[in-house]
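Below: the structure, in structure tokens.
A single protein chain has been omitted; all remaining protein chains appear in their positions.
Labels run A, B and C following the written order; every chain starts at residue 1.
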Amino acid sequence: MDTKIGLEVHFQLNTGKLFCRCPVEQTQDEMFRFRRKLHISASELGNIDAAASYESMRSRSFEYIVADNSCLVEMDEEPPKSPNRLALATAIAVSRSLGCDVMDHITYMRKIVIDGSNTTGFQRTAIVGINGRIETSRGPVRISTVCLEEDAARKIEEKNNVVVYSLDRLGIPLIEISTEPDIVDEEHAVEVARSIGYLVISTGNARRAVDAVRQDVNFSMGYGRVEIKGVSKLAQIRDVIRYERERQENLRIAVDTIRSRGGIDRSSFKLKDVSDFFSNTKSKIIRNGLESGRIFASLLKNMAGTLKNGKLRMGKEIADLVRSYGIKGVMHSDELPGYGLTAEEVETVYRSLGKSENDAVLLIVMDPARVSFIENAIFDRIQKIMSMDLSETRGPSGDETVFLRPMPGKDRMYPETDVPVIEVGADLAAMASSIRPRTYGEVVQDLVKTYGISKQNAEYIASEMILDLFQRMAQLIDAREAARMITQIIPDLERKTGKVLDQDKILRLCQRSKEMQLDRYQLEKALEILYEKNSVEAALSDSRIRELSRQELEDLISDILNTRGDATRNAIIALIRERTDRVFDPRMAMECFNEVKNRR
Amino acid sequence: MDTKIGLEVHFQLNTGKLFCRCPVEQTQDEMFRFRRKLHISASELGNIDAAASYESMRSRSFEYIVADNSCLVEMDEEPPKSPNRLALATAIAVSRSLGCDVMDHITYMRKIVIDGSNTTGFQRTAIVGINGRIETSRGPVRISTVCLEEDAARKIEEKNNVVVYSLDRLGIPLIEISTEPDIVDEEHAVEVARSIGYLVISTGNARRAVDAVRQDVNFSMGYGRVEIKGVSKLAQIRDVIRYERERQENLRIAVDTIRSRGGIDRSSFKLKDVSDFFSNTKSKIIRNGLESGRIFASLLKNMAGTLKNGKLRMGKEIADLVRSYGIKGVMHSDELPGYGLTAEEVETVYRSLGKSENDAVLLIVMDPARVSFIENAIFDRIQKIMSMDLSETRGPSGDETVFLRPMPGKDRMYPETDVPVIEVGADLAAMASSIRPRTYGEVVQDLVKTYGISKQNAEYIASEMILDLFQRMAQLIDAREAARMITQIIPDLERKTGKVLDQDKILRLCQRSKEMQLDRYQLEKALEILYEKNSVEAALSDSRIRELSRQELEDLISDILNTRGDATRNAIIALIRERTDRVFDPRMAMECFNEVKNRR
Amino acid sequence: MERALLRYRNSVISGLIINEANGVITVKSSNGYNMTFDKSEVEFIERKREEYADHRKIEAIEKGQGEKRISVLATGGTIASRVDYETGAVSPVSDPELIFGGSDILTRFTVAVKPVMNEFSENLKPADWIRIGEIVARESSDSDGVVVAHGTDTMSYTSSALAFMFEAMRVPIIFVGSQRSSDRPSSDSRENMEAAINFAGTDIGEVAISMHGTTSDGRISLLRAVRSRKMHTSRRDAFESIGLPPIADYDGIVKFMGSYRKVSEEMKFSPKLDERVSLIYFHPGLNADDFENMISGKHAVVIMGTGLGHTARDLIPVIKNASANGTYVIMTSQCIYGSTGLNVYSTGRELLAAGAIEAGNMVPEVAFVKAMYLLGQYPHEQFRDLFRTNMRGEILDRDVPEETLRISR
Partner (left out) sequence: MERALLRYRNSVISGLIINEANGVITVKSSNGYNMTFDKSEVEFIERKREEYADHRKIEAIEKGQGEKRISVLATGGTIASRVDYETGAVSPVSDPELIFGGSDILTRFTVAVKPVMNEFSENLKPADWIRIGEIVARESSDSDGVVVAHGTDTMSYTSSALAFMFEAMRVPIIFVGSQRSSDRPSSDSRENMEAAINFAGTDIGEVAISMHGTTSDGRISLLRAVRSRKMHTSRRDAFESIGLPPIADYDGIVKFMGSYRKVSEEMKFSPKLDERVSLIYFHPGLNADDFENMISGKHAVVIMGTGLGHTARDLIPVIKNASANGTYVIMTSQCIYGSTGLNVYSTGRELLAAGAIEAGNMVPEVAFVKAMYLLGQYPHEQFRDLFRTNMRGEILDRDVPEETLRISR
């Protein structure tokens, strides 16, 4: 069956929040906190929303940190104000540029979301445009909808049964652009995401921040639709699609293997308390587990060698599910003995379960109260995989994906009666017309012409959607130097340190560097230190950005030549770097080398 | 000239507060605090109120502790409510019993008080009766007025320029009965205070608490009127009058002495900074003083030997004044050398001031900023004394009196417009008629008849105005035992420990003693421990109130007889007491003594 | 209901027609979104009628296994309503299961839900107060507690009216509302109602209101009706008892915070109200003629004056006249907090002289309801005395500072 890929691309806007007049950015820390629960009665959910009932089952409570860019609207303590008009106009402009039929009335809906990320228990969303398309190198990709929604609260932490969210992000306007599953492979997906990106970001109304753009990837290769939520970088789109294809192919193999042995059955899957077998164990994981719970084990009929064996990873499918309920200690026979367990202990358990050669065994450390619930959940998941229905919601994790929750049913939506239907009148249409999204080609051409940077750099800037950052940086430092920082130095530093810095911080460094008249070597060193220390002022006051004087260079070179008389002109720069972490002008170092050499 | 003594007797009522519906007693600690200042413009005070301007000069701020028996009225945050009707009726009943002309309308006034003891800056007061009299053994004493006022806030502490008050007492109704200066001596004053006391306390509406009755004594022997404020016990009236008479007589002698030498003059009284003379002093008081201030000295022309010399104590007159401004370090030549000063140091100062034999010298440790003010204040006081105008407000201090502030001028009073004039109608008159104040004789007769106690004890109870305490105690323990406790044991304990316990505490002890069926020895011991530990439960759980059993007594007596074979029947009780602090029945001890003796 | 297939520009949309009026049509499309179009912009490809069940009817229902039987009377308002997901129409909730599913309420109580009316509370009239009172009286004879689900807008008025009409009650009468409708996952209705039922299971002999104590879930406060006021348009903790801490809190268990009246052996219910009372907001520029018109024909008027309870001097003759003609004129303050004090300024003293009655610290809306009750129930000559007499806790003896009230929580 063909691979079908669809994207939902989300862009935060910097226009101010959607349903109140709070700013998009916060300036102060926590003001105070409050706590809520969300309620949804079983009968209402009915058979409709497995994802919602999964959340409901967890019966968590939610603690909200009130940020200074939030008001009673984010607290769900007053009705929404009328939607931000610039956000509406931006969504209309984007819809138009995607060739959509733009709605003549915009009607807000409530989409039920009960993971606490919306204080209301729903997300407000409206269709602005429908039925558009975007041209790509592999033919047109259809755009089903362009929506203007409110972003959710930002999750801070989860402890026990309390999830903590900050309200700073809640209510930021989010343009959501959904494609039909017309995308043919991962490279194509990246191209589509990028093309859509140009259009939105070039309006100038998209927010610049680490998580301001997020993609959901819908993937299907005949085993049901998998939705991978919250992919934040373009390159990651490629990675997760590749990973997901492999995962599904490998599951096909595993399932075929199990089926060929006779498959699984419910009656043989029973979690039994086997704690007694471990009363003298030296396994840390088991001993810790016994302090707060018990050890349960079950046969996994015919599943030996499918749990963790080369590319076969059925074990991870089970562990991901169990982990999503907050249970960590999962072990299975493909990796046993291990975890400090002896072969004897393992064998005792195997025997007690009547394990035969083809069977696998699962071990879980958990609270006895939840056994029957977890047993059902695990078997349901195995059975679903065995039927090769792999549909579910997953999330990116590095270049892999992990189980998040069952695929939600059709969204539970009802009208947002607090927000009157908005007629797209002449003024809104005119405001939209003043916003001009541009394509990739237009953006690249512009950059080369305006800033005199290389086409290659311009393409990088355009394709990484960092146009705005570049333009702002080019106002502070030489445009070509800005291009170099953006295309080479920053990506290098991000790779080396594993950190992503806030763009505002980098811009502030450039601003201060301009004020302090640093040269490019100093600026680059300061940037390097910024990644280390995370503080602009700390970076700028670091001794390492004090440049080596000609005299200091000459002394250093003399010193080097004293110990390494053979040092060549080519090697000298590296040798100086070995001896100091302060900056210097390599050209001047060469000159000094020559001079010192000559003097000898 | 004749001695003239007048009294103002104040009784707190237990009827609930006067201008709001808060209870008289508080049940919880501090709720919160607030701060205020009081303002009175100089031009308003004019030459009228020296006491008020004295307070104003101190420009203090006031911190109020809000008690749970206070509301917005005590905070001066809302107008007064109508006056408590039972309090009004009680004041009317008392006025009637004093033969007053009772007002047919009661008109509330505001009397300016700016020491912070009233949050409003004034005390609300109204005349209820005028022109009464009370018969005494020395003839009738005229009653000028019976007023019903609000009590002031209770002073907690004074730190720097902040005076802290609790609002618990503010607003408690206070009946003030003022006599004309018809009282001839201290014994008569006590008789009058006692006679008035019976009348008020026998209404049953007077508050029982340590400071619920307070007397002001007006005293004059021809040298101006001295008002001694806040004498709380009857016996103290006697003491302070005696002290005051002696003080004035001695001042007369001192003044005559000084006059005979030529008197004082302003020009010779100048506080000079003499700190430099003490740069190497070993005097602690001076060395400490120099850390925060300077040392000042002045000649006191012709005053040698009047400052502290036998009964002459002019020095105390000066020190009391200075101390009232918060300055402590006052020394004078009648006591120098002393305070660790050497004769040499003292002499150097004397020489520098040109002291001759008849002159005295004053030394003060103080803040230089206040010198000129203090210099004036001291000289004014000396000059006033020299003219034998001794009028001022003083306070009791043990059996002495101390300077408090200048005598206030005529009270600054204006109408309390927030409280409408109260017509004494038929209902109020009827309520007053149901309250029957009784005289001393009536009370004594009643006690003897009702409780079968001795006339002597009844007289004590009546004259100490502890009728209510006695009646309540007699409901808990045998009436004669109660009388004994009240007339002997408690006064003994108060004398021994220097403590006065809350009556409620003593009553609670009696109540618990009844529940625990303690005998009189145990109760008396428990009372003794209560004075020591201040806690009823601690007293009752103390091992000392466990009574010695017959066996224990016999063992103890054997023991005594082993070392002191000569112990007599008469001495044995004292000998037992030496060896144990537990209680025992002396009668049983005698029996045991006889038995042990017989057995030997 | 009609299902339609329609063309809008280049798109074809299928869905249920939700609304069609004023030249505009709204369709619930198959993706769940409502879409609204100018009718002139769409072309119908197909329309067909479809059956649709109407859930708006509500019937009495009783559920639960608890020993204590609590009657829940639904009168309308946010708490009793939910939005139909399909149509967006608002319909009343009747099944307790919908509200209590998952909690232990139905194991601890037997809950009987009865529809009384279905009105937004701003539409209720004094006659409705009587009707609700009568049903409460009837229910209280075979229940252990009565809960009245009510719109929040005028809940203080209705509950105060019941507080006066019930001079004595056999069972607690607890009003409950919500500020977020029951169909929202974030609704406060569930916790408010759970608390109300628990409050209704106690021995409190007062009419009181069960609403959120703070913006957080988890603590529901019980407020004395005759001191209550809605002090915020939209927050969950909009209700406050003016100058008085809550009678009790519920956070899983009922915790009494202060003294309260206990239930009586016998009920005493006096359902008479005189509707010829009005509530007038004094403001600068209110002229004597307009004022006279407002008073005319009334048996009592409650004026929300300024400050300590004042009006402009030129209205005083009107008050004097009205008062002389048997109309009771009551002064309250638009400040909301604090007491009137007509003895402080000459304006106040002139108002007293003109016959005005001061409401002290009575909440203005409660003074208004009390006037209706006194006029309906007692001889007119007792009006002045009774008005100044604390009958149901509507007058506070003491004006305790808010700082102390906060500490007392």
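Quick note on the criterion: a contact is a pair of C-beta atoms (placed from the backbone, for glycine too) under 8 Å apart; a residue touches a chain by one contact, two chains touch by 3 or more.
Here the structure is a predicted model, which means the values were calculated and not measured.
Contacts of the undisplayed chain with visible chains (whole complex): A, B, C.
Only one of C:Leu308, C:Ile330, C:Ala356 or C:Ile395 touches the chain withheld from this view, namely C:Leu308. From the options C:His150, C:Arg170, C:Arg219 or C:Arg235, the residue with contact to the unseen chain in the full assembly is C:Arg235.
Here the missing chain is touched by one residue of B:Val9, B:Val24, B:Met109 or B:Ala432, and it is B:Met109. Listed residues C:Ile336, C:Leu352, C:Leu386 or C:Ile407: the one in touch with the omitted chain is C:Ile336. Residue in contact with the omitted chain (choice from B:Phe11, B:Phe122 or B:Tyr350): B:Phe122. Even with one chain removed from view, chain A keeps its contact list with that chain: residues 20-22, 31-32, 66, 68, 71-73, 75, 77-79, 417-420. Contact between chain B and the absent chain runs through residues 34-44, 59, 61, 72, 75-79, 101, 103-107, 109-112, 114, 119-122, 125-127, 130-131, 145, 410-415, 417, 421. Of the residues in chain C, those that touch the hidden partner chain are 90, 120-126, 129, 151-154, 157-158, 215, 230-235, 238, 275, 277-286, 290, 293-294, 304-314, 333-341, 345-347, 365, 368, 372, 401, 403.
As a convention for this text, only the chains that are shown with their structure count from here on.
Common partners of chain A and chain C, by the touch rule above, are absent. When chain centres are set by their Cα atoms, the one at the greatest distance from chain C is B.
Rounded to whole angstrom, the centroid-to-centroid distance between chain A and chain B, based on C-alpha atoms, equals 78 Å. With centres set at the average Cα position, the gap from chain B to chain C is 57 Å. Multi-chain contact residues of chain A, defined as those touching 2 or more other chains: none present.
Shared interface positions of chain C, i.e. residues touching 2 or more other chains, are not present.
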